[in-house]
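Every protein chain except one is present and positioned as in the full complex.
Chain lettering (A and B) follows the sequence in which the chains are written, and residue indices restart at 1 in each chain.
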Amino acid sequence: MERKIGVYICECGPNISEKVDIDKVIDAIKPIDDVAVVERFKLLCSADGKKFLEEQIKKHGLTHLVVGACSPKEHEKTFMEVCENADLNPFLFQLANIREQCAWITDDKEEATKKAIRLIKAAIGRVRYHSSLEKREIESNPDVLVIGGGIAGIQASLQLAGPDRKVFLVEKDSSLGGLVKNFEKTYLGMKSAVDIIDEKIQQVNINESIKVFTDSEVEEAIGFFGNFQIKIKRKTGESEPVEFNVGAVVIATGSTLFNPDKNPKFGYGKFDNVLISLEFEKINLAGKISLKNGKPPKSVAIIHCVGREEKGYCSEICCMYSLKFASYLNNKIPNVKITNFYSDLCIPGKNDQKFYEQTKSKNVNFVRSSDVEITKKGDQLNVSYKDENNSKKNLSVDMVILSPAIEPSIDASRVAEITGVSQGDKGFFAEEHEKINPVSTSTEGVFIVGCAQGPKNISETLVQSEAASGKILSSLVPGRKIQPEVKTSQISEAFCIGCKTCLSVCSYGAITFDETKKVSVVNEVICRGCGNCVAACPSGAASIKHFKFNQLYQEIKEAVK
Amino acid sequence: MENKHHNKDVLVIGAGIAGIEASLLLSKADRKVHLVEKTSYTGGTTIKFEEVFSNMECSTCMVAPRQQELLQDKNINLITLADVEEVKGSIGNFTVKIHKKARYVNMDNCIGCNACFEPCPVSLKNEFEEGLSQRKAIYVPCAGALPNVPMIDTENCLRFKGKKCTACQEACMFEAIEYDQKDEKLELKVGTIIVATGFSIFDSNKLSKYSYNKIDDVYNSLEFERLYASNGPTEGNIVLKNGKPPKSVAIIHCVGRDETGYCSSVCCMYSLKFNHYLKSKIPEIKISEFYTDLCIPGKSHQKFYEKMKETKVNLVRFDEIEVSKQGKEIAVKYNNGSGKKDVITVDMVILAPAIKPKDSAAQLAKTLGISVDEYGFFKEENPYVSSVISSKPGIFIAGCAQGAKNIQDSVAQANAAVGKILSLS
Partner (left out) sequence: MAEKFEPRIVGFLCNWCSYAGADLAGTSKLKVPASLTPIRVMCSSRVDPVLVETAFLQGADGVLVAGCHPGDCHYDEGNYYARRRFAVLKKVVEGLGLESDRLRLSWISASEGQRFADVVNEFNEKIKKMGPNPLREKKSL
């Protein structure tokens, strides 16, 4: 079919018309063979301008449209819509930026005009090689797999489950509840944690849209956003793996505690009555805080920041739960002497400082210290430390509670491999963007919430679970198809030499290797169109739609004239 | 919950990063959003930063694409220069009255060429730039502000004060300046509301010991952010009042903490960020960071702290501190953690003030019928459920409006509020 390119130059009021000799540009463009029409217009982005363009496309039967105007970041979308309205494929269009990067950067009208001509000729050259691109739609499955039945996974499941959406909640232990089910109370308000988690577990159990698999693990999660094939296996028994499909996955594998026996100076595992936080929570919940000899402790030392040096980060919740422990002790053992050994007090929540001050006022001693070491001293334990002035001091206590760092769950690596999500800082799952995308990952459709993403408290965990649900509820709508990126990579089977270089450079895991054909294949649903694989490909087999070599070559050709 | 009054539209109050993210996510779910913003621009406080912790990412690069998307999103009705005046009704059925101030510039006609600024005869302090540079009576707050359409400040515009002046209108080639625009009263019907109105910082003038505004070269955090910003009043050149770059700086954490009674959670991190700012522009500069407790929770923050430590910053734990003029320099007198008194002299002092609720928060809470806590932040329903749930069903809170927090947590709350809304029926 004969090519008919329409070229329209926007005056943008005086912004372009006063800085660029538009008539000269028109004169330069008119003689080009396949340019059917060149015209100028006062303001193409206005309602009148858009109407004018639409009419022009239809009137001249244009096959391609080139507009010389402002930056594509301003109005590329606008003019693409005009094309669509005029039944012209919106990708058969190119916008030449003759304003921000031409008219506005120089006062030399002659230079600006010459550059405008170059830019428009480049756009014309490029648009000749554009192909029609169609938006694609693929079916998606609205169901969700939640890995981990602690408070994060439970909250996500409750938010997501509905008559149109099933949630498969997989938990490796024999019951739901994770770490929280071991706490007598939550800090701040000191309400019953067990009640909170039990109520949520009840809600899960009566929810017909949530299917719970305890004593189970995920074995496989293959596919992509909208279409994951999941395999889970029960840890005990010979039962067959259960298979089902979902559209999204939420990783809520929680955390575990740094093991202080890695550092002998804490005396953990060496001496009696040295407990880690979780152990203390458990004996407290069971109703009796007592030493090995069955008697209640008269003095307790709570050591913050255990493992902080080894791990290299602050776990955020330990100062606060250490305060909670002081509260437990004060409530249960009259006249108990409590000393908190800390380095920096981390109490960032708006109500945290108040809780600290309330705790402190109840005869709890706070000692800023370093180099804490626990040794045995007769029937008691000796806490040796350096105080603020760097003087060595000692304190004898009956019981020592260690507040260890929070680490990613021991299953994190396995789940990372199965889902294709990377483990980032300190082994926690890597979010897509530290600031504005904290619960998404670079594997589209896989989300991370709670302590799996990083140390945090219950309130923040609930927020993240709901944030992930917000992301899923808005993108995986029952009945709605998914529209992936259009300008994706393609790999020519003929030219691919099977070197797999492209697989290693793709940040999104969008390329897989076909073992039978021995070529790389792009999953166009996951591909984000960055072009890295194109540059990496040694044989030129990879190309990006709309940013192909021959298209860019046309721009280069004009740029150097 | 099949309710014939269940309106799916959402009102988002505040177009800072939390409001922007909430609106975009709601739009993705095909919800109509009315995004009401008090100022003439989007981006809130985040766009005042050049870089954000902990990887020093360019803040504009992070936010601008979101702002652009917002402006072009058909589901989002952005209403700037607007306040919420009245809210009646209940979840699924709120009627909201908005007062929209006139911009006096037609947003469809204006193409953002800025030709109207130059001829304006009025010049005054630019609030966005924390008073460090001037603006005209017709202005955009900063280069790159979105929407890129100016507004007329009628309190200072000559014409609106009765004088004859049409300088801006004469300069405009697009007939975009409309002096006869009127304030409007709008009525919106929505099903749910998200409050994302952000924060303000503690007024350092209240504490004379910091000599803020009493001596030169004592800046608060937002002023310093603008000094460093490449689109700011000095194009990113860090200079003293006398025009020379500082040789030594003291950064003081916890300003106003005793008065507010809580830790603002972000100041230690951004103070370390300031260390990076200063070292990157003035490598030989000597920096002292005065702090009480180092608050750097999270998997990514300590490594940034370690990196800053390597730049030989002088970290000083203090108990009491005082800033005063000493000759041509500034003296910082302090008690260190063990009670020992000491003093250093510096060229510049940067204060990290507490984050507090906006002054308008109390009034907005009344209008919405939701509670505020003892600090004035919007109050979550109770601490054991998600912090985005306010005291009134159907109204959610996100970002610093609920309490001091960093961008990651604000965005998570914005997404969570959306999650809550989308899971209602």
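Criterion: contacts are C-beta pairs under 8 Å (C-beta built on N, C-alpha and C of every residue); 3 or more make two chains touch, one makes a residue touch a chain.
A quick note: this is a predicted structure, and the numbers were derived from the prediction, not measured.
S.K.: Among B:55, B:72, B:95 or B:371, single out the residue that touches the unshown chain.
M.R.: Of these options, the touching residue for the absent chain is B:55.
S.K.: Tell me which residue among A:13, A:484 or A:529 touches the hidden chain in the full complex.
M.R.: With A:13, A:484 or A:529 as choices, the missing chain is touched by A:529.
S.K.: Mind pulling the chain A residues that touch the left-out chain?
M.R.: For chain A, the residues touching the absent chain are 71-73, 97, 99-108, 111-112, 114-115, 118-119, 122, 442, 487, 505, 507-508, 528-532, 534-537, 540, 544, 547, 549, 552-553, 555-561.
S.K.: When the complex is taken as a whole, what residues of chain B touch the one chain not shown?
M.R.: 50, 55-62, 64-65, 112, 114, 143-144, 148, 229-231, 235-236
We take it that only the chains that are shown with their structure count from here on.
S.K.: Can you work out the whole-Å distance between the CA centroids of chain A and chain B?
M.R.: Once rounded, the distance between the two centres reads 24 Å.
S.K.: Of all residues in chain A, which touch chain B in the complex?
M.R.: Residue positions touching the partner: 12-15, 43, 45-47, 70, 73, 77, 155, 159-160, 162, 186, 188-189, 191, 196, 312-316, 344-354, 368, 388-389, 424-426, 428, 433-439, 454-455, 458-460, 462-471, 473-475, 477.
S.K.: Across the complex, what residues on chain B touch chain A?
M.R.: By the definition above, chain B touches chain A via 17, 21, 25-26, 28-30, 52, 54-55, 57, 62-63, 66, 68, 72, 108-109, 111, 113, 115, 173-174, 261-265, 293-303, 306, 337-338, 373, 375, 377, 382-388, 403-404, 406-409, 411-420, 422-423.
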